[in-house]
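Of the protein chains in this complex, one is absent; all others appear in place.
Now for chain A:
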Amino acid sequence: MTDLASPATNITTGTTDARVVGGSRAVGYLVGALCLAIIALMLVPLVLSFLASLKPPAEAAAVPPEYLPRSLSLENYRTVATYQAGLWTYVANSLVVAALTILFCLALSVPAGYALARYAIPFKEVFFLLILASMMIPYQAMLTPLYLMFSSLKLTNTHVGLAIVHTILQLPFSVYLMRNSFEAIPRELEEAAVMDGCTSMQILRRVFLPLVLPGMITVSLFAFISSWNEFIAALIFMSRETSFTVPVMLTGVSTGIFGVVDWGALQAGVIVSVIPCVGVYLLLQRYYVSGLLSGAVK
């Protein structure tokens, strides 16, 4: 657990002291100004999109455009809300797929991480490498055989089917992270539990699960964000109008009706698709960054 918590401090409280960058007061002001400029530059696209989504449709379609809305309106949100099968159908699809992805990732990676960290299994490292190796195979290349397989299993256009594809993406990272989480727990804890006569299942549930909770949160967070945002598999596997996920639905909005794109509605859709990610990131930033670093930097 400690090894999960420590990289997190990098982003919030890092270790390099100011003198390293140092310099005079003038340099300090320059750095400050540069930081502010970068913050502005990074936020401007999102802010403009948000403001455009609040313009009345006529203003949003105006040529030439204005940066700021003259009056505010929720009309664009109403338009996306009633787009085809209705925005909430698509949000629900995305949420159900993401929830199933989280469930599958946890159900597979928690026991696997436990086994890899605590049991002597024949060919253990080979198995571990096999699971990690699937990360080396780009899933974009695997969509054809998966599509044929899912067609014959009647899994296309189902939440479970797409969630399986998203689990394929996230599983190597999840197993890697859960193994690390379990390995960080001192062995004395489980020895004490064995003395008390706990079975291995009881040890997993009562002793380990509370301690690997941060790891499980990180796994869930990554599963959610990658599933919510994933595009090409959703585009191919969810071809029925009622089974689209949010990004696939937005593609429809961006193609427009008879070539006329409703830009205000499109930006309203973009904002709806961005909000859960931004919200989750702001709430759980610590887990996200620590997970990213422990997954990438090794």
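In this section, contacts are C-beta pairs under 8 Å (C-beta built on N, C-alpha and C of every residue); 3 or more make two chains touch, one makes a residue touch a chain; residues count from 1.
Convention: contacts and distances are computed from a predicted model.
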Which of the following names does UniProt give to the chain that is not shown: "Sigma-70 family RNA polymerase sigma factor", "ATP phosphoribosyltransferase", "Betaine-aldehyde dehydrogenase" or "Sugar ABC transporter permease"? "Sugar ABC transporter permease"
Chain not shown: contacting residue from A:171, A:219 or A:238: A:171
From the listed residues A:107, A:160 or A:213, report the one that touches the chain absent from this view. A:107
For chain A, which residues reach the chain that was dropped from this view? 7, 10-23, 31-32, 34-36, 38-39, 42-43, 45-46, 48-49, 52, 60-65, 67, 107-109, 111-112, 114-116, 118-122, 124, 127, 130-131, 134, 136-138, 140-149, 164, 167-168, 171, 175, 190-191, 194, 200, 203, 225, 228-232, 235-236, 247, 250-251, 254, 263, 266-267, 269-270, 273-274, 277-278, 280-281, 285, 288-289, 292-293, 296-297
